[in-house]
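Every protein chain of the complex appears in place save one, which is left out.
Coming up: chain A.
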Amino acid sequence: MSDSEEEQVKQAPIIKPHQKQQKDFYAEQLQANEEADSQAPLLVVVQGPKGSGKTTLIKSLVKHYTGQKIKKLVGPVTVRSNKQHRVTFIECPSDINAMSDLSKVADLALIMIDASIGFEMETFEYLSLLNNHGFPNVMGVLTHIDFFKDNKQLRKTRKKYKKRFEYETGGNYKLFYLQALKNEYYLKQDIHNLARFISIIKIAPVRWKTEHPFVLADRYEQGKDNTTTFYGYVRGCTYRLNDRIHFVGQGDYYIESFKEVLDPVEIITTQKKHRSLKDTEKLVYAPMSSIGALTIDATAGYITIPQPIFTEKNKFVNQEDEDDEQVEEEEEEQELPEGVRMVRELQQMTEGIDKQLEEEEDVQLLEGFELEQEQPTKNKNNQQQIQQQRELVRLKNRVNIKIENGTVLPISDTLLATDLHELIYLNKNGINEFDSVRYIPKVQERDSYKEIKELFVTGFYGQTDVVDLENLEKQIEEEEQEQEQKEQQEQEKQEQEDKQNQDQNSKEKQNRQQLVNQLTQSNLGLYKKGTYVKIVIKDFSQQIRDDYPMILARSEVGEDNLGFIKIRIKKHRWHSNILKSNDPIIISLGWRRFQTIPIYCVQDPNDRLRFIKYTPEYDYCYAIFYGNFAPQGTGLVCTQSLSNKLSKFRIAATGIVLEMNHQFDVMKKLKLVGEPFKVIKNTAFIKGMFNSSLEVAKFQGGLIKTVSGLRGHIKKPSKLGPDGSFRATFEDKIQMSDLVFCRTWVRMHLERFYRLITSDVKLMKTMWELRQERQIPLEFKPDSTYQDQERVPVKFAPLRIPNNLQQNLPFESKEKVKSLSFREKLRQQVEKNLPVKSNMTDKEKEVYSLIQRLNTIKNEKEKKRDEKDIQKQKVKEAQFKGQKQHLEEGKRKYKQQKQKEKFIKQVKKQQQQ
């Protein structure tokens, strides 16, 4: 990544939005920093890739401050740098968990860079972690400079690294150079400079820390009954005791006891002539590392008895290098100090000191004895033996005397001077026995309130004097004079007041400080930062890894609740792949690190959260996941796995908390497609969009749209067509070939998955990991692959303009040449296609004439046949006619005869009558 990085270096450093927020916060903090005088030890985190010299640096610094040598560095080391100032050093392992935890607590981060290799992945990861957890002070340390033999090249690389470092950190931070090693330590001058810078540094307040107190445990003891005891300084801000505590990386636990104990590295408050520290005042406190043989703290003392060292003559045999004190001790063998003698006696003991002490009551160790010898063993076997023989000794008497000064009794046992406190908090009687009503004062007689006249503004003018008319003029003159005097006085007063105001401001600060002190000292469960405390935790039996930081954080009100969190997130530009929705991810937010399943989304202009399947490559988007609440504006870091293989950049994404809720509506677009099966004017019947008429009923009145953009409504389910078809109306007649869409939104299901990352956590696997593990190929849908489209050219019918329209058109648009009718055109075409005679060959002519002749014959024959047919028909018709006439004549004659007969009959009848 060297070339591309160099290009980036040339750009100006960018101030990110949360850094700006942080800047505003600095100003706010500097105005009202109430707890300025109580200071916890400065927490210096030493971070760097393997082999960059972290341990050596801490060892060198401790040696510089105290002159002591640390053999094996484990856990935090606290040293007294001057009378008012203490520093805690802690080494940061290259594990991503430890890195993110330590980036949250660091006051100052020393970032080690191996000059022979250059910037490594861890450095960038750590910087990015720091950036998102509230940027604390940072100092770069360039080591292995002696790798460059050439002076010119050295200067060049120095410059290059400096530029790069300044770009990464925003330009305000120093890069130190440590020249070379000498006797396994860095050069004295270099370390001296570095230590000076550490002691004068002004700590930038980090928002998270000023609101969240925590304890970075120095050491721990695991008891028998599942209780574990931790010791450490209260850092961040004032610790208010509550029942629970969060062990970062382990989970929440109930506190059994929380006590203030004797500070191992106290601030020296007594004023003395000497500004610098005496040799006896130079202290180092590193309970988990191996420094000396004896460590004493508030409740217990530990003596390491390195067995192979002792000869029978009770002499220390130092194989490596002998300290001056020890030489002296050997010389003054007979007049040993009491402490040393006692320790030596311990070697010969047959029974534990516990039992011995029980027998003898008044055993007291004298103060001021010091054992600063080192363990002169290198062999692994010996070390194991020493560890086996490390015995725990309880020095009852001495310890008890000292504790009484510092120990705070538990709340339930304390009594305040006032009875009211007792009444409220200790007396359990009468709790919640009344429903809440307003307080109605018991009224006394009217006259008994006369005494409270002075509580009113007018109370001072109660008795008015009788006005003397004679003296009125004099009085007025006097008053005028007085007024002039007053004005002068007021001016003077104002000047004085201005001065007083300034004084008052400083006084107010002092007063506030006094109040804080008063509150913290009055046993209300408040612990100022910088107090050394002992915490006993219930039900904790997990293995603790020594090289991991043990951070115990107070679980704040509301922040241990679970719910959905909306964050603004951006994929880290160096992470190789984009992130997928519904893939588990590990988030480090607040004190907690947990695995959860996020859903990514973007916000539409109408505030709808629209689901997206993958995070954008170089842009912000939102993510919603189920997790622990944290205040808005808290930074967070996402990783995809916890493995320490540095194959790629481990930080997947960074983000910031925006909103918390118990439900979010994340919508996904769903297009329903249907096709018309019957079109009548603007109405169309559409099938295939829904499966049943019930579904249609749910979407009645819904908006639909065709591909060509015609809009319409869903009207009613129809009986025509398959089930689920419906009637719809459009703004115009739609084509049968149109597709109809209904655009809908589906709410996405948010997964309630939350798993705190502890040392023995089993992580949920991503789909990709599962596929890899079980050799499952990717799901393949044939219709979701892209295919070549074959398009048949569409034939459109010719444009026809109706005659009516044609006539009304302006002359310009009118047809100039009259278009032929279809038949005429056809005839023309046929004529065109007729063979032209002149072009015929002889043979063709013959054929043609033959056909013609044959045709004439045929025609003649047909003619004759037709004529015959016609004649036949005529004959038939004539026959038919003749027959008809004959028949009709017969009928007529018959009728006439009948009438005659009738007439004769009638005449006959008349004659007879």
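FYI, a contact is a pair of C-beta atoms (placed from the backbone, for glycine too) under 8 Å apart; a residue touches a chain by one contact, two chains touch by 3 or more; residues count from 1.
Please note the rule applied: contacts and distances are computed from a predicted model.
For the chain that is left out, the UniProt protein name among "RNA 3'-terminal phosphate cyclase-like protein", "Alanine transaminase", "Pyruvate dehydrogenase E1 component subunit beta" or "serine C-palmitoyltransferase" is "RNA 3'-terminal phosphate cyclase-like protein". Only one residue in the set A:L154, A:L283, A:L524 or A:V761 touches the chain that does not appear here, and it is A:L524.
Note that of A:N183, A:Q444, A:Q885 or A:Q912, the residue touching the chain absent from this view is A:Q444.
Touch with the chain omitted from the figure is made, among A:L455, A:L778 or A:L799, by A:L455.
Considering the full assembly, A:N661 is the residue among A:N505, A:N577, A:N661 or A:Q906 that touches the omitted chain.
Looking at A:L515, A:L809, A:L854 or A:L887, the residue that reaches the missing chain in the full complex is A:L515. Taking the complete complex into account, residues 32, 34, 211, 237-238, 240-243, 411, 416, 418, 420-421, 423-425, 430-444, 446, 449-450, 452-459, 512, 515-516, 518-519, 522, 524-526, 556-559, 561, 563, 629, 631-633, 658-663 of chain A touch the chain not shown.
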